[in-house]
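My questions will all concern the structure given below.
And then chain A:
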Amino acid sequence: MKKNYFKKAVALAGAAAFAIGLAGCAAEEEAVVAPTTGDTAVVAEDLTIAFVMGAESDPFFQAMKLGAEEEAAAQGVTLIWQGDPSNYSPETQIPIVDAVLAQQPDGLVLIPTDPTALQASVAKAVAAGIAVANVDTRVGDLSDVLTFITGDNEDGGAKAAEAIANAIGYTDGETYEVVIGLTSATATTNVARKEGFESTIAANYPGINIVDVAYSESNPEKAATNVNNWLTKYPDLDGIFAIDGTNASGAAAALESKGLVGQVALVGYDAYPDNVAKIEAGIFTALIAQDPAAEARLAIQTLVDYLRNGTAPANAEVVIPNVTLDANTSAADLVKYTYVAN
Partner candidate 1 sequence: MKEVIYEVKGVSKRYGSVVALDGASLKLHAGEVVGLVGDNGAGKSTLVKVLSGAHMPDGGQIELDGKQVSWSSPREALDAGIETLYQDSGLAPHLTVSKNVFLGREITKRGLLGKLGFLDSKAMEEKAHSELERVGIAVPASNRSVSQLSGGQRQAVAIGRAVAWARKVIILDEPTNHLGARQAGEVLQVIKEAKKKGLGVIFISHTLPHVLEVTDRIVVLRLGKVVRDAPTSEFTGDTLVGTITGTIQTIPEEDA
Partner candidate 2 sequence: MSSSQQPNLRLERFKAVAGNQNSILLSVLIALAIVFTLAEPKFFSVATAGNILTDWGSIVLLAAGQTLVIISGGIDLSVGGTLAISGVTSAWVMSTVLGFDITTSGSDAYPPLLVGGLVAIGTGLLVGLINAILITKLRIVPFVATLSTMGATLGFAIIISNGMPIGGPNDFSLISPINPTWMPLSWAVIGVIIVVTAVGLFLHKSRFGLHTYAIGSNSFAARAAGINVERHLTKVYALAGALAGLAGFYVYLRLGAGSPSSGVMRELDAIAAVVIGGASLMGGIGRMMGTIIGALILFTVQSGLIMAGVAPDWKKVVVAVLIAAAVAAQTLRPQNRAR
């Protein structure tokens, strides 16, 4: 997932804070959404779907929660939304899954924080007759899992490459300088997006040279620092691929303070409201967004179909492509893909 460094720091510090009982602020949340909308006629039986995600504090999961709540209401099922407040780790997730299974839901949507550590939890759920779906990340062995729905980060990287080439008016025979702002060398989303970006550049835009990469360590100020120094080192820089929300924020700020908005193409990632607003302002050439809400909707839909009608999905693995948001995107789509603000 994103922001591994950040979460570790928060988790460590948070653990200490909780130990002294200071931060009683971030208690685990249990949102039970009762089937309020009565516009579906299919209330055959009262289904309960449990949804155990990675870390409540991550905007990615905030957006996912919104999709899950919408779909649960539309399907007329009860949703149990659970997960650690800020700690993306199997140590905190496994006991949460256990607690949720004790409530005997009919289906479980699980975002495993570790492919091996959560395998036993999946087995335990299936043994108890609970149907399991994976979203975003998966357990190593999918044989017990009804469906696995994920975003395609490599495809997102490829889309970013297309957006950059487009923005700089790529012509064969010319050479261009582009940099990539990363969070860390190992974060899996970073790696996948970078691979997608690089392979698309190599295949379609040989004139674009990726001249440098640097790491923000989840800190937008460091991301801005990286871009500041690049702008000094590469006065003819053509484009920046900011690989996640943090890098996007920092890179946008650096371009603004150097007065280079519009002169250097900036393709960012993650539809934070603040970033989306900067598409309109012309600061972002394009923003690649995941669609966590769609992933959640599809997972609940698939589980409910299976539980009510016994229909298993045609494809066990579903990939939901990332989307490119830019100045041509309709206002409605911008709103749709923006990660929830509150």
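Picked so that all candidates are chains of the complex that A comes from, given by their letters.
To be clear about the criterion, a residue touches a chain if its C-beta (ideal position, glycine included) is under 8 Å from a C-beta of that chain, and two chains touch if they have at least 3 such contacts; residues count from 1.
Keep in mind that what you see is a predicted model, and the values were worked out from it rather than measured.
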Inset, instruction - Going by the contact definition at the top, pick out the neighbour of chain A in this complex from 1 or 2. - result: 2
Legend entry - Contact footprint of candidate 2 on chain A as seen in their complex: 3, 5-6, 9-10, 12-20, 22-23, 25-26, 57-59, 62, 85-86, 212, 214-215, 217-221, 224-226, 228-233, 245-246, 249-250, 252-253, 256-259, 272-275, 277-278, 281, 339-342
